[in-house]
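Below is one structure. I have some questions about it.
Removed from the display is one protein chain of the complex; every other protein chain stays in position.
Moving on to chain A:
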């Protein structure tokens, strides 16, 4: 795999992203193998389409870093330069995909089999395997945007991070004195209380209580809104339509179609995996490996303290992201989320997932203050993976409903 990593800079050009990910080399391998496969590997879509889809997907979050890179690649692979003028110049077939792109990026719970049907039937239709490939590209780049913004890579000037290509640990930064915080749980406690709470076993709750806790977490989502920035970079503008379409908070969502998604009915392991393999051979394995690596990876440390079982914390973040999209995990006690994730962290996770373009350096710093650098990156990776899995599940559920 070494050659893949060393090639990554030149071939995939995502220098900064791969540099950051080098902190977690097992994960980096899975990430690069997937990236290589979906962009350069064998697949139903022609390569110009793949790069253009990447541009469309990154456009939803106005991520200039990814857009510029893929523009270059698109032209290098003999893409038609008139497509880069704007969305109006692309073939009808590609335009039809934009609707799904929009919905998946911001409100994936709204994807229905009707949307799939529109794309798959009629003139300029996509075949099912084309669509499978396209969906994977879309969700991959949506979540990559989240990661890019969360790690502050969008300005293309890397942060002052010296990476030697080896797992590199830093001392945790001292927290700022006199930091005024109005949040409910005091930040200055650092990670101690979290560690303590993780060690305690919670009593089992009844189902009803679990549902209540879930709804509590959901309602708390609404409080954590940040301001929107509507300016559009000229680089990005041609690839965006309907830029005002964005994530709906749950309070407003209740008026929208409330389709509750319960994980047991359609989970990655059982249904998603086989379905995506059916559409696009062998991709399920790569995706599965990547998800599992991100989820299970642990160095048993947290904030510089060794020998900690961080599984509850990781699980909390993962399920919180599911909760943001309205997916309920029956198996999980959402009390953990309330206890283990501080509100600042929750705000950060929500912003990174739903509107990563609104993130700026200070919020990131504050939310992840007490974690080591590599742990911060790990959290960002989990955000990326969980988001990708959630979007993918919604899309695949719609595909399954369409196919049956």
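Operating definition for what follows: a residue touches a chain if its C-beta (ideal position, glycine included) is under 8 Å from a C-beta of that chain, and two chains touch if they have at least 3 such contacts; residues count from 1.
Definition applied: contacts and distances are computed from a predicted model.
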item	value
Hidden chain of the complex, named as in its UniProt record, picked from "GATOR2 complex protein WDR24", "Mesoderm induction early response protein 1", "Exoribonuclease" or "Ubiquitin-conjugating enzyme/RWD-like protein"	"GATOR2 complex protein WDR24"
Omitted-chain contact residue, chosen from A:116, A:275, A:308 or A:327	A:275
Touch criterion as defined above, residue of A:70, A:107, A:210 or A:314 at the omitted chain	A:210
Contact set of chain A toward the excluded chain (per top definition)	204-208, 210, 262, 264, 269-271, 273-275, 278, 330-331, 400, 403-404
